[in-house]
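See below for the structure under consideration.
Only one protein chain is missing from this complex, and each of the others stays in its spot.
Chain IDs A and B follow the sequence of writing; residue 1 opens each chain.
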Amino acid sequence: MSELAFEYRMHSDFHRPIFNHAFRLMLLPPDTGRQKVLHLEAEIAPKSWISQGQDGFGNRYFYGTAVEGHSTFTACVRGTVQTGLEGPEDDADPILYTIPTPTTAPGPSAISLYQSVNAPDGADAMARAECLMAALRRNLQYVPGVTDTTSSSEAALRQGSGVCQDFTQVLLTLCRMDGIPARYVAGMVIGEGKTHAWAEVWSDGAWHGLDPTWGRRVNGDYIELCHGRDCRDCLLNRGVYAGPAMENQMITVSVKNV
Amino acid sequence: MGVITVDKADHLYWLGRYSERVYTTLKLYCDGYDSMLDADEDFYKKLCVMLDIPNIYTSRDDFLQRYGYDRTDCNSIISNLTRAYDNAIVMRDEIGTETLGYIQMAVYSMDAAAVSSAPMILLQKVVDHLLAFWGCVDDQIDGYCIRGIMKFGKRVERLDLYLRFHMDPKEVRRTYRRMLPRAKESQLPINQAAMEALKRYMEAPEMDYEGALNALLGILNV
Partner (left out) sequence: MHDICKEADAINEQLARYGVKFGIYKNGEFREQLFPFDAIPRIINAEEFAYLEKGLKQRVTALNCFLQDIYTDKKIVKDGVIPPEFAYASSGYLPQCEGVRAPKGVASHISGIDLVQAKDGTWYILEDNLRVPSGASYPLIARGLCRRASPETFRERKIVDNRDYAQLLRRTMDHVNAGGDNVILTPGRYNAAFFEHSYLAELTGSVLVTGSDLFVEDDFLYYNGMGGEKRRVGAVYRRISDEYLDPMNFLPESVIGVPHIFDVYKKGNVAILNAPGNGVADDKGIYYFVPKMVQYYLGEECITNNAPTYLPFYPEDMKYVLDKFDEIVIKDVAEAGGYGVVFGNKLSKAEKEDLINLIKAEPRRFIAQDVIDFIDIDIMENGERVPRKADLRAFVLTGEDVTVWKSGLTRFSRNPDSFIVNSSQGGGFKDTWVLSR
């Protein structure tokens, strides 16, 4: 068990004032079997009406609208979270996470990769998933900037490169081909300076985290923010506004042991 | 009917203005059509000056065709009627299907006139439909403010055109007086300074058409 303190800071500059700025920030870490939130505080500027909501996967978020004109927008969330717990499973239904989505549907590259893997028969889902993870890491290089949040696992695999989002989606594709329910997790990890993504697989009646980018099991260094079927379900921040302006967004994350 | 949205107020105002523009310019067009038969073939050049539109026409017949019916000529009567239609079609829920029908029929008659050998007869129908439209507005629209906005648009447009035409000052002042109560009824945000200026122009012994027109252009706060 560890206790982590985190800070997520998002800052946007607009080159000209905007208004009616609607936003949704999926920055409320949930209590799960593996983590427990001890303390949380958030600041959002400029002045807006703010509410909290919950999506279909059980993720909670802030949302609201800054009506008046503004040319900067900042959101800062700080908190402390107990991690690495082995509590009872949150009320999760794996059935949703067995079906491919448009960005995780298998294509020729995924099929041929899957066929090349010799996962041990009779092994539990977690062991099989680890085999699949090892195989995908041999076929994918970490290269920033070659994909975006709409990229599919097949596209990443075909070009052989991507970032944590793509590593995760490829693992989801392979697990689901193998009949293992698997879901996408967006969150934060010690020492990265930005947000991270990894997978959870359903094995022995519980979710277990696997980080294909680092090739390891998820441990007490990780804080979950939200989960879903794929990257599109886990967009951490959304915004729409009125006014023709260019946006320059900076996101910084820090996670430390308390 | 509850309160209406800002966009809808805008559509109603311009529906009033464009349908009036079609009505008044159509009368001018018909008079011009008549004089160009045998009295003054080049009368259309004077009409262009009066209407304050560029004379892009090559002849009497070119003017009669394009100024009347050409949708690619942005100053043509059909273009203005189309604008009235565009503002009406999005207001069916407020002005009602029955009322909207008259604008629709005006469009059909205008298109029929374009290809007719007796266009003046069909243009009379356009005028009939527009008059019936305003009758329907008076008869069927309950919303005081909805009707007020449309009629304010109509009166502003007529004053605007009469000032451009340098119409007899007596007629201009009468049109101005008919506009005043509509300004209040419409509940639109009126620019009081422009309203005061317009009043001074109307009360001056000599009519300053350009000055009055400028004041009229600023009458709504946007």
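Just so we're on the same page, contacts are C-beta pairs under 8 Å (C-beta built on N, C-alpha and C of every residue); 3 or more make two chains touch, one makes a residue touch a chain.
Keep in mind that what you see is a predicted model, and the values were worked out from it rather than measured.
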- [ ] May I ask you to name the displayed chains that the omitted chain touches in the full complex?
- [x] A, B
Open item on the list: Out of B:I4, B:I77, B:C136 or B:A215, which residue would touch the omitted chain in the full complex?
Closed with: B:I4
Task: Residue among A:R16, A:R238 or A:K256 that touches the chain left out of view - done: A:R238
Task: Among A:L96, A:M126, A:V143 or A:I251, the residue in touch with the chain that has been omitted - done: A:L96
TODO: May I ask you to list the residues on subunit B that touch the chain which is not drawn?
DONE: 1-9, 86, 89-94, 96-97, 100-101, 104-105, 108, 145, 187-188
- [ ] Over the whole complex, note the residues of subunit A touching the chain we left out.
- [x] 20, 22-24, 49, 51, 53-58, 63-65, 67, 93, 95-96, 98-100, 228-229, 233, 235, 238, 240
